[in-house]
Structures are given as structure tokens and as C-alpha cells.
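Notes to accompany the following structure.
The complex appears here without one of its protein chains, the remainder shown in place.
In order of appearance the chains are A, B and C, and numbering begins at 1 in each one.
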Amino acid sequence: MKIDVNSDMGEGFGIWQVCDDAALIDHVSSANIACGFHAGDPAIMTRMVRMAHERGVGIGAHPGFPDRQGFGRREHSYSAEEICQQVVYQFGALQGIANAEGTRIAHLSFHAAMGNQINRDPQLALQVMQVVARIDPQVIVFCMAETIIESAAREAGLPTLTLFLVDRAYQQDGRLVPRSQPGAVITEEAQVRARVRQFLDKGTVTTIEDTEITVRAGSILIHSDTPGSVELAGLVCSEIRASGHILAPAAEVLSQ
Amino acid sequence: MKIDVNSDMGEGFGIWQVCDDAALIDHVSSANIACGFHAGDPAIMTRMVRMAHERGVGIGAHPGFPDRQGFGRREHSYSAEEICQQVVYQFGALQGIANAEGTRIAHLSFHAAMGNQINRDPQLALQVMQVVARIDPQVIVFCMAETIIESAAREAGLPTLTLFLVDRAYQQDGRLVPRSQPGAVITEEAQVRARVRQFLDKGTVTTIEDTEITVRAGSILIHSDTPGSVELAGLVCSEIRASGHILAPAAEVLSQ
Amino acid sequence: MKIDVNSDMGEGFGIWQVCDDAALIDHVSSANIACGFHAGDPAIMTRMVRMAHERGVGIGAHPGFPDRQGFGRREHSYSAEEICQQVVYQFGALQGIANAEGTRIAHLSFHAAMGNQINRDPQLALQVMQVVARIDPQVIVFCMAETIIESAAREAGLPTLTLFLVDRAYQQDGRLVPRSQPGAVITEEAQVRARVRQFLDKGTVTTIEDTEITVRAGSILIHSDTPGSVELAGLVCSEIRASGHILAPAAEVLSQ
Partner (left out) sequence: MKIDVNSDMGEGFGIWQVCDDAALIDHVSSANIACGFHAGDPAIMTRMVRMAHERGVGIGAHPGFPDRQGFGRREHSYSAEEICQQVVYQFGALQGIANAEGTRIAHLSFHAAMGNQINRDPQLALQVMQVVARIDPQVIVFCMAETIIESAAREAGLPTLTLFLVDRAYQQDGRLVPRSQPGAVITEEAQVRARVRQFLDKGTVTTIEDTEITVRAGSILIHSDTPGSVELAGLVCSEIRASGHILAPAAEVLSQ
């Protein structure tokens, strides 16, 4: 089975960076590249696109709110139309850079507050997906399963790839345990390995209530901004290979 | 004969604006739309693209340096690669918006200091044109005749359209009289009308030395940020029509 | 009786401007100067401080949210501490410029969404006022009468000056008629004159329900971003003089 591993990348600005992108990219098959609003700039975006292209890593647009100081994590009262315009502008900018480097955008993954806001509002989500579909009807939308974004993407005719969060505890209803609760984040290596193996072998995750639920996912998300993200990604990749699966970008996962 | 009239547009930011874009657009056939670095933002760009598309006005990328406070007029020590990346990012962003509105970019016109810097450096100019050609090999580059930008665009295989500045005095060598010299800017209506008529009828301009020289140009540039720009554009259009010529966007001028 | 007239000023950015500050400043006694976050920049601020200082116009800090594209009118989820820091930073920056010009800040007036957010939350309002009082315990806080900001300023030991909005209709409860309702904004010159005269002579305003209520105010606010603001300010000043009152900055109004 082909499985994708993705991570947010290029989330620096000028001399600043969030993680060691050059190290992390060797352990992912899809790179969600910040597009210059919450993070990223033309130089970083070009560097990331080049690195991804050279390695056969899928290039993804990772648009966020235009709030560098808040890293796109703060809520803002943007109208639906403004959010559509922000997505389009950033997607286009990255597409320009990808084209200049002889490649193209493969997928789309929303950042933080922008993603949360879109995922709360079915009408906004549909509006965003429809405008994206007008620019590129083949772009693969990354999302959690059974979410508003997934429904909207499908309604707009866009392919989707759903995510498994290997370092976050799940509830029995399939949702993530909120970060505010104990046990929400899984850091122990053996436990992470076991979760990856269980997901790959059985397509399930053991919840915080100690029940086993099905996880519908084609990509494993690595949070690049947590300490040890490079090691975590390396570990996930080694489990994928050890269990006989194949690391592959989103498009290959969808077409298998 | 078909002739284009172009102007820089959408050069506001948020609530601020430079001129009455909605009035000016009725008197141009090509709109050079600011792309969010020296001016413009996703909302203004969307509005401008929509207005241009509805009226059959050619949509142009008008990239500048990322310096809103200086309106892209200040020189900065960017490297050649940075300038290429700035052009690509802005071009792509506007292309995204154009695609979302069901249209595409027709031409490219550089803003102020960015244009000056590119036009001083043949190697930089070629590098910029080559990267633009990789994104869109059909985009028409607006430039003055016999300039570094014109040569570079041709070398990169891009079509060009050269400009006539109706409100600026020319020297016998074909260059503009610098703004610092008396008589550099022509504001009197009758004189502007006469210059348009002479250019359309004979393809010439009378220089400040009172000689007549040939002007090789397919588009008349209106400076939108000078007072009375809307009236000037209206006057130019009325002269074009009165003299039996046809106002047409760049692509039509080139293919006549 | 001394009465103040104030207006938001210096709300441009780079080459952009909202109104003709140089004309408006001749009709006010207090200038609320944007501090570089929602509008304004070091050059504009310096120019405004210089103009105000030369004319004996009171210099006011007019801080807003760091959102130039939204002109500080959009709500953002900033924490109380962040808002305090934003106020302090902007106040200090303007104080620096005032000091460099040989003068100082006389008053403080919050802009748009920042003002609304502070005025909704008594705890935040007190926190802001206390931090302002630590920088300058004499700065006069401009506010509407009977508001959370007024109470907080008093509790923090700061002097206050309350506002009369001459171009906005009042309700019987003393609040403004919301802009969304008909009759909310008064534009007819005779009516504005009559309202100024009534306020100066009797200290009252006739409400939209046609009753007369007391207005406790020491300053008349002119919205600089509405068309005709310069004329409106001129008209208010002429009424003040015609009725034997004296136009004077906030500090003089308070000490009369």
C-alpha cells in the first residue's frame, strides 16, 4: 500500500525558520509550503519548491491568514470573500513559483486559523473550494475525514486525501483529544511506532478510551513546529518501509 | 490602425487609493494591475480583474518592490535572484486571481524602481524575462522602444509592445526629457491632443529641440497618479476615435 | 466657554491619504494622530506633529490594531496583554516624535476596532488605562460619556474629555443611532449648524425621537474620513466663534 507523509514546510521568514526544512524534507512525500502570508517569502518558497521538485516530493500550497506576527494562528473577522481572495492569491503565487521551476502544485492544505474558520462554515468552505476548482480542478485537498472541508471539496469536484495524526490521541468519536487535555500529544517513540504500525496494518487507532476505531487516511501528518519533528518523521518513514508499505506523494496514493 | 491605451491601476491598499480606478478603466484598453507588493491587495486585485474582464480590457501584471511605504519608488539592494522571485510571486498571484475570475494575464509592465533597476542591467533583465517565459511564454512585455527590457524580452522569446508617453517631452535621441528639466511634463490639453494626433497620423513626435522624430509605439501610457489622469485618458481616447483609429488591448494591436 | 474640536489625522500611509490633513488641521484644536499600525508612518507622524505644534493644536495618540489593509476596523483575537503592548508601543513611538519636535502628547483617542474592543471589556479597559498612566499620568483620554473607557480612565487616575458627535443622530438613551438605521448620519449644513449652536448654548441635543437630552461633552469630533469633513470642521468652528465660544485644545477645556 502506498502511503503519504506530509508536513508544513517553509514556515520561516527571511532569516528566521521554524524547523530544519532541509532535513525534514528527506522524510516526507508531500510538503505543504507556506505562501507568504502567515509565513514564507518568495526566496523561501523558491528554495522549498526546488528541494521538493528535486526529490519527487509533492508540492502543496499551505495558505494562511496574513498575520506573520501571529503565525496565522489568531482568529480575524475576515469576510468569506476576503478569505477566498487570500487563498487564491497565495495559491497563485506558489503556482507561479512552481511553474518557474518547471513543476506544479499537487495539493492544498490550509494553515491553522484559516483552516479552522473554513472548517466551521459549510458555506464558506464550499465557496473556497469552488474558487480553487476554477484555478486548478485537479488539486488534491488535504483534510481530516468526515469534516466540512472534505464535504465541500467533494461537492466542488476536487479530490481529497485524509490525514492521520500519529502524535495526537483520538477519541472514540474519531475526533482528536483537545491539546488542553492530558494525554493529547503522544511523544514516546515506541508508542508512535506502534500507532504507525497499527494504522498501516489494520487501518485503526486505539483511542484514549482504549477502544479501537477505524482511521480513514491516506497521509500521515507530521507537525513540523514541535521539537523533534525531524526525528518523528524519520521514525514514521522507517516504520512504513519496515512494514512493507511505500512512501508516495498524494497523487500516487490516490491513484493506487 | 489599432492602438492600445494603458495605465497603472489598482494601486491602492485597503481603503486607500491613488486615483479613481472605476472611472479611469473606461478610458483604457490595458490595465497594469498592482500585485500586492508596492500597492494592491487581494481584494483590490480581484475588483480590478473583474472590472477589466467585464470591459474587455487587457489584464496586466504590474509587479513592484515590496515597499508599500515607499510605493515601490525607492531603490533597494535586492539580488538578481530576489528580483526574479518577486516578479514570479506577484505574477503568479495575479494569474491565480485572473484564473479564478475566468480570465488570464495578457501583459506585464514593471513598476517604478523595479523597472528602472531591471532596465539598467542586461543580465538581470534577461534573467527576469527567462523566468517569466517559463511561466507564460505568451505574455506581452510593455516597455519603451530600444531599451534593455525590450532586448531581453525578445531574447527570451516574449512578445513586446512599446510605449508612447503622451504627456512627456522627448529629446532628439528618443529619450524622455528628465522630470527635473523645464518642459518635461506636458499638461496643456490642446498640446496633448496635437501630440496624440501627430503620433497616430505620422508616427512621430516633435522633440523639445523642435525636431520631428519617429516614435515606435503600440500603446499610449497614461500616468494614473498625476492629477487629471482620468480626463487625460478620456481626451486621448476621443482623439483616437476622432482620427479613425481603434482602441484595442495589446494582443489585438500585436496581431493586426 | 472653551470647547475643543478634534479629528483623526495622519491616517495615510506613504503616498496614500484619507483626507486633506493640511486643510483640516486649521479647523481643529486637537489632532488624533495615527501611530503607524492601522495607518500613519514615521514621516507622516512627524509632519502631523510639526503642523499641530506650529498651530498650537493638541497632539493626540490615536493607536489602532496592526492591520493596515483593514484600516484597523476589523476585529482580531488579540489578548488583553497584546492590546496593552500595542497601545504602549504606539504611544511611545508618537511620544518620541513629539519630543524630537520639542513638544509632547496631550491626549489619547483609540481607533475603531481597538476602541470598540476596549470599550466592551471593563477589565481590559482598566488594564490599558493603568499601563498608559504608568507612561504618562497626565494624558487626557478622549471618550464618549458614560462608557467603560471613561470609568476605567478615571479609576486609573487619568483625566478624560468626552465627545459630542455633531454629525450623528442620538437616541433618547444617549447612545448613537446605529449607522445601519435611516437618519443616523446628519449631512445637511443648516441642521449641523443648529445642532452645534444648541449644544453650545444649552448643552443638549434633540434626539431622533424628537426629545431633548443633555450632552456632557468638552470636545466635538469630526470624522475625517467622510466626504466634506474639512467643510464640516470649518462650519463647526465658525459656529463656535459666532456664538462667542472659544476653540481650545483639550487641556485648556479641562482647566477652564
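Keep this in mind: a contact is a pair of C-beta atoms (placed from the backbone, for glycine too) under 8 Å apart; a residue touches a chain by one contact, two chains touch by 3 or more.
All of these numbers come straight from a predicted model, not from anything done at the bench.
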Missing-chain contact among C:Val5, C:Leu24, C:Met45 or C:Ala169 belongs to C:Met45
Full-complex touch with the removed chain, picking from C:Arg55, C:Arg134 or C:Arg175, is C:Arg134
Hey, which of A:Phe37, A:Phe71 or A:Phe199 is the one touching the hidden chain? A:Phe71
List the residues of subunit B that touch the chain left out of this view. 66, 69, 74-78
Going by the touch rule given at the top, which residues of subunit A touch the chain that is not shown? 12-18, 41, 43, 68-71, 225
Which subunit C residues touch the hidden chain? 36, 42-43, 45-46, 81-82, 84-86, 88-97, 99-100, 102, 131, 134-136
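To be clear about the criterion, only the chains that are shown with their structure count from here on.
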Averaging C-alpha coordinates per chain, one finds the centres of subunit B and subunit C separated by a number of Å equal to 41
For subunit B, what residues touch not just one other chain but two or more? 43
